[in-house]
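The complex appears here without one of its protein chains, the remainder shown in place.
Letters A, B, C and D mark the chains as written, and numbering starts fresh at 1 in each.
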Amino acid sequence: MSALVGIIGACVLILVGMIMKGGSIGGIISPPAFIMVIGATLGVMMASSGLDTVPKMIKLCLGPGMKDPAERRAETIAILVEFAEKARREGLLALEADIERLDDPYLKKGVRLVVDGTEPELVQDILETELEQTEGRHRKNQEIFKNGAAFAPTIGILATVLSLVSVLQHLDQPDTLGPKISAAFLATFYGVMAANIFFYPMANHLKRHTESEVATKTLVIEGVLSIQSGDNPRVLADKLWSFVPPALRAPGEAAPAEPVGAGV
Amino acid sequence: MSALVGIIGACVLILVGMIMKGGSIGGIISPPAFIMVIGATLGVMMASSGLDTVPKMIKLCLGPGMKDPAERRAETIAILVEFAEKARREGLLALEADIERLDDPYLKKGVRLVVDGTEPELVQDILETELEQTEGRHRKNQEIFKNGAAFAPTIGILATVLSLVSVLQHLDQPDTLGPKISAAFLATFYGVMAANIFFYPMANHLKRHTESEVATKTLVIEGVLSIQSGDNPRVLADKLWSFVPPALRAPGEAAPAEPVGAGV
Amino acid sequence: MSALVGIIGACVLILVGMIMKGGSIGGIISPPAFIMVIGATLGVMMASSGLDTVPKMIKLCLGPGMKDPAERRAETIAILVEFAEKARREGLLALEADIERLDDPYLKKGVRLVVDGTEPELVQDILETELEQTEGRHRKNQEIFKNGAAFAPTIGILATVLSLVSVLQHLDQPDTLGPKISAAFLATFYGVMAANIFFYPMANHLKRHTESEVATKTLVIEGVLSIQSGDNPRVLADKLWSFVPPALRAPGEAAPAEPVGAGV
Amino acid sequence: MSALVGIIGACVLILVGMIMKGGSIGGIISPPAFIMVIGATLGVMMASSGLDTVPKMIKLCLGPGMKDPAERRAETIAILVEFAEKARREGLLALEADIERLDDPYLKKGVRLVVDGTEPELVQDILETELEQTEGRHRKNQEIFKNGAAFAPTIGILATVLSLVSVLQHLDQPDTLGPKISAAFLATFYGVMAANIFFYPMANHLKRHTESEVATKTLVIEGVLSIQSGDNPRVLADKLWSFVPPALRAPGEAAPAEPVGAGV
Partner (left out) sequence: MSALVGIIGACVLILVGMIMKGGSIGGIISPPAFIMVIGATLGVMMASSGLDTVPKMIKLCLGPGMKDPAERRAETIAILVEFAEKARREGLLALEADIERLDDPYLKKGVRLVVDGTEPELVQDILETELEQTEGRHRKNQEIFKNGAAFAPTIGILATVLSLVSVLQHLDQPDTLGPKISAAFLATFYGVMAANIFFYPMANHLKRHTESEVATKTLVIEGVLSIQSGDNPRVLADKLWSFVPPALRAPGEAAPAEPVGAGV
């Protein structure tokens, strides 16, 4: 939601400002500039990240781009503490029945490994490898947008220089000079616009998804290993809640550990 | 205070210089440019950091932005050394009565964990996790302002290019050309101004708050663990004072460990 | 393939856009600008990376530049698991016969070290050193292109400034001014074009080759050491598959460990 | 010395070149531009680093800025080896008499801790914490100048854009246009000058002081711990001299460990 609202809002405000200044939307449409800037940017993005860059980009925009990262830490802690209590009372095998009702496949995998009696080192190894792989995969997705943000403005300038070169070769028609130079600068506008209103914000937005994913998975690793080693559920809760910012803590949980007045 | 004084001072000096040069404040007010630059910058900041970016930003400006980071290391050391002495004389449980009179919730939490008889590894784990989480949360707050600082100037240039494009399409009215180009450059001015007079300095200001917070919390971790392991209070004082720059050391404490002349 | 398609596609689109705007290919050809920009860029690239920079660059373009990194993880896991089973059943020496049919020289080397009875620490040491050396060598190759990308635009600007300097010394021939300034800007165009349409995308493309190579070799190290220590083949498979993104996992392998809806 | 010579030399050469080209010193003096650029830069530097930024900056310029970092490694090694010999012959307590004649307070502190019979781990802890704190404090000092270097040019451009905006609103007085645009660019000149002739070189100069300080303190830590553990003074000398570049080694010390011809 925030990506959609922010990006569309920024576009609308720029157009509104332009119209208030007397510009017209028709005046900023130039198919050749669009082909040069957006086309060539997509080309070098494909050269950088593979032939499936464009469908991947669209999938990312329609998938995580359309929703904000969910905050699942509080409920994950609740489940982990509940499982720790059950495992203490009835043994690890008692968790088998509960695996199926879990929504989060990562938590599911962790609990199943524990129930299957996998060695702790291997459980940790497998869960951490999976976390690193997820992070790496997300980082590559962000890189697609970062590449776009890096290439678009320079390709915009490239197209503008190219257009100016051809304008300057025909200085003998002074009355068409203004509109031609104007059209040349549209390419810079397209490039800077694509980078700053779309590519960079999207990369930042995806980064938030990653951070949220990593935060939850870190909790799961910590929790699953604690369950396996039979830690006291109360101690586990203490440990897990210290991963969560005070503002998100369940009522009754450890008081905020910062001067209230600071408000940072 | 320093953020307020510095930022307002910079604004005033720029306006004073402008007026000395014969400019007028009315001449730099352009609602369309303001909508384009500040509006779109806030839009992409929301796309980058979530829908609550603007209220968060205001809260940060009114909270830590209005005051300088407090130097609490000397008094924290005094408390920790006092507690270490009491714990040595009367046992860890004797500290229970003193917990309530502590102001710093982080120190409070640390001492309570020790009094409750939590294992040292877990105390360290919980306090360090909390420290890392605080740092991470602060870093995200700084990032909001850094994002603003990164986007504002390019969006200012974007708006200027867009305005110039429409100016250049109407070169046939030469007498309005100057003011129109002038108005186009106001967008660049707004963007560069927002980034360099507001966003960057605020990010730096918040960073100082974080550093101060981390410095104090590091002391607390070191001290609480020392109290728990029953270290000699004198040794603890020695260790803790080496975290504090000579200039801030209590009189009688370890002499400055640098050539006095160097003054670095 | 992706490098070829992306780079040529970008060039074509830029030319198409230019022609749509009324420019001509003849108008952007300037041998002196080409000599200045491309020649001097190659010169400083040689000063930076050695006299064999140009042949190396051509070799890289014709070699890995012409094909996309192969995804060999699934088949590598299959081989490693098969070897683990055989080694468990028939002993490590039984693998000797299979070494020759391996295509991947790194895997070959790893298995041979194991069959030869080399100590595990040394096997790990040798394979990791080789991996680091490969990474370092690839990084140097990428650096050649990154250097080109860093130098080309500034040398383009250099050549443009130099040309403008000589244009400005002869302002008395106003009718040749336009084409001369136009020709001066061609140097900037060449530099920015070389950097953004060729050097940067190629550096990114080579980086993907490296990542793919490292991913496969990491699997091999993990697998070979597991075979040597006689781990359970099923456990080995579990461990290795967690290095592979869910989408590439063999059917029947561990279900994706992410909320399906997230699609990140 | 080097900062003073280099910075004043650079200023003089720039003025000399300007006068050779026919410019006059009077022509580059503009109080409004000075107020805008230098004033606002100091303002945002205060917002970034605290209200005492300006006095701190002056103190740093007059203190370490006026002298070059002293090379104290050779004499420090001589003292440490001498102390190691004495401690071996007469015991650690015999060093007590020599503490007072030491100039370097850090070395003094280290030797006193050893003479006082502090545990080795704690000695190392205290000395390393003090080293880290010194480095951190120095880094903050460098940051003041780096902030100045980052803000000054953009604020210069800000002031120039602001001045151009007001110039462009009065295109109807063409005869005052040149001087007015000229005055507008003075702000850019001030900003770039402040950053490149003063702030950056000073930051680099302070960095050299830090490196020299850290190098000497590292020797002291290594040496004091060696003295405490009763190492052979000859072995200690060998170890300490390997921290010193061959060119600075005492005659008779380990020969240079590089091909003489390389001269790197």
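We take it that a contact is a pair of C-beta atoms (placed from the backbone, for glycine too) under 8 Å apart; a residue touches a chain by one contact, two chains touch by 3 or more.
Everything quoted here is computed from the prediction, not taken from an experiment.
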As a test of the contact rule: which chains in view would the missing one touch? C, D
Considering the complete complex, of C:141, C:228 or C:242, the missing chain is touched by C:141
Considering the complete complex, of C:20, C:40, C:74 or C:94, the missing chain is touched by C:40
Of the residues in chain D, which ones touch the absent chain? 1-3, 5-7, 9-11, 13-14, 16-18, 20-24, 27-28, 68, 153, 177-179, 181-183, 185-186, 188-189, 192-193, 195-197, 200-202, 204-205, 208, 235, 238-239, 242-245, 254-260, 262-264
Per the touch rule stated above, chain C touches the missing chain via residues 31-36, 39-41, 43-51, 59-60, 63-64, 103-106, 108-109, 118, 122, 125-127, 129-130, 133-134, 137-138, 141, 147, 150-151, 154-155, 157-159, 161-172, 183, 206, 209-210, 213
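Heads up, the rule we're going with is that only the chains that are shown with their structure count from here on.
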What's the fewest number of moves from chain B to chain C, given that each move must go to a chain touching the current one? 2
Using only the C-alpha atoms, find the rotation that maps chain A onto chain D and quote its angle between 0 and 180 degrees, to the nearest 5. 145
Among the chains, which has its CA centre at the largest distance from chain A's? D
Residue numbers in chain B touching 2 or more other chains? 183
Viewed as a graph of touching chains, is the assembly arranged as a line, ring, star, complete set, or other? line
Complete list of chain pairs which touch one another: A-B, A-C, B-D
